[in-house]
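What follows is one structure encoded as structure tokens, with my remarks underneath.
Note that one protein chain is taken out, while the other chains of the complex remain in position.
Up next is chain A:
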Amino acid sequence: MARVVVDVMLKPEILDPQGQAVQRALPRLGFQGISDVRQGKRFELEVDGPVDDAALARIHELAETFLANTVIEDFVVKVEDAEGAEKVAGYAK
């Protein structure tokens, strides 16, 4: 079993009021010097069998058609190795 991570973020030009609300709360909590926060989604997919190119291509398609709405969101697909470190396997804007 391997884990593939899909990170989905609103495109930079899309207003993110949720991130802004978090950012505005930071000074109140004593955190200074953070000028911007943007909030995204992380999907962790446990994949049966090897994560080969074909499997990654299918996950890329899944991310593009379902996990992200590419009208408003960008996504990144990463494979986690045994140590939990991530390496970027595919990138789409």
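As a working rule, a contact is a pair of C-beta atoms (placed from the backbone, for glycine too) under 8 Å apart; a residue touches a chain by one contact, two chains touch by 3 or more; residues count from 1.
As a convention for this text, contacts and distances are computed from a predicted model.
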- Name the chain not shown, per its UniProt record: "CRISPR-associated exonuclease Cas4", "Phosphoribosylformylglycinamidine synthase subunit PurQ", "propane 2-monooxygenase" or "Probable sugar-binding periplasmic protein"? "Phosphoribosylformylglycinamidine synthase subunit PurQ"
- Task: Taking the full complex into account, find the residue in A:I14, A:I34 or A:A57 that is in contact with the omitted chain.
- Result: A:I14
- Message: In the complete complex, the non-displayed chain touches which residues of chain A?
- Response: 10, 13-15, 17-18, 21, 66-67, 69, 71-72
